[in-house]
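Right, chain A next:
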Amino acid sequence: DEISITQWGASLYGAPFAVGIENGDFKKAGIDITGIIGSAGGGTSVRNILASQTPYGEVATAAALAAARQGLDIVIVNTATHTVAESTLVTMPNSPVKTLKDLVGQKIAITSPKSTSEMVFLMELKQLGIDASKIQRVASGGYTQGLTMLENGAVSAAVLIEPLSIIRKDNYRTVVRAKDMLPAMTTSVGITTREFAKAHPEKIRAIIAGRQLAVQQIYADPRGAAQLVAKQFNMSPELAEVAVGNMIAPRMWTEGGFDKAELDRIAEGLKLVGELNALPDWDHLIDASFLPDDLKASQ
Partner candidate 1 sequence: MIAPSRTLHPVEPLPEPRVAAARLTGVTRIYSTGKKSLHALGPIDLDLIKGEFFSVVGPSGCGKSTLLDVLSGLAPPTDGSAEFEGKPIAGVPEGVGVVFQEDASFPWLTVEANVAFGLRRAGVDGAEIARRVDYALGFMGLRDFKKAYPAQLSGGMRQRVCIARTLVLQPRMILLDEPFGALDQQTRLLMGDELLRLWRETHATVMLITHSLDEATMLSDRVGVMSARPGLFIETIDTGWAKDRDSRIVADPRFGEISGRIWERLRVETMKHMQRSERAAGA
Partner candidate 2 sequence: MKHRSLVTAGVVLALALALEVGCRAGLVARTVILPPSEVAASLYDLLRSGEYTSAILATLGNIAISAAISIVGGFISGLIIHASRFLRAGLEPFLASYYAVPTFIFYPVFIVLFGVGSAAIIAIAVLMGVVAMITATLHGLDHLPRVLTRTAHVLRLSPLKTALLVQLPATAPYLFTGMRLAIAYAFIGVIASEFILAGDGLGYAIAYAYNNFENRTMYALMLLIVLAVTAVNAVLDHFDRRLQSRLRR
């Protein structure tokens, strides 16, 4: 079976699948995952999932909500990650900007309007009680483009994400790390179609179970996991080790269970950027019946 994982190979969202495939966790759980369809993220990932033979995949929570809102036949069956810890805000080393407060009246680069990068930034401002309208947000089109703007002096700070921030850590000074400020929230989820869930519940169960094994494995042996990730992602082992290591403390990956508070937190964030105007009807969107029994309880 082939499934879809957002940002596969480019960010660490998919690490459990890399580990699980290498370790044989999925086979143990009763499903053979032969390939991963990667995609740029967002709506593309959801559409990929809908178009594939085994319509299961992990996508950003925002994308899942947007798809559901537009009437696509999807259901959330597990959580995947619950941190924005990989996000940072950087500036040039010699810049006078030391804290978020110093940014008032300045410009900062985000990737695009309503993106995760904007959401994280606004949540950070809210946390500190800074009026968001006093800081001008400029859409750069992407993280690297934002850095270019920063270097050219077009903005005073730029949002950044791992692993890019690890590769370039010597060139910039970090102003804030999201993990220091923001609590856990459900940033990505596993989805499938209701139709497929009804037809092949055992496959969904197996995927979730296999993934749970892999997540436990990552936390048990981060270094070993990093090697496996490096292999699957075609990444340098050193980089993988740092990247995985950074995500152990904030416990980036969930085992799959739902947490109402974390779900609501992401919804609040999405409201902040205008993606949502009310809290979603989680009960309708979520089907927790495919979770292993030990996780069902946590709801």
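The rule we apply is simple: contacts are C-beta pairs under 8 Å (C-beta built on N, C-alpha and C of every residue); 3 or more make two chains touch, one makes a residue touch a chain; residues count from 1.
How were these candidates chosen? In short, all candidates are chains of the complex that A comes from, given by their letters.
The structure displayed is predicted, hence computed values, not measured ones.
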Identity of the candidate that touches chain A (this complex; choices 1 or 2): 2
Partner candidate 2, residues of chain A touching it in the complex: 42-44, 46, 63, 66-67, 69-72, 109-114, 138-142, 144-146, 148-149, 152, 154
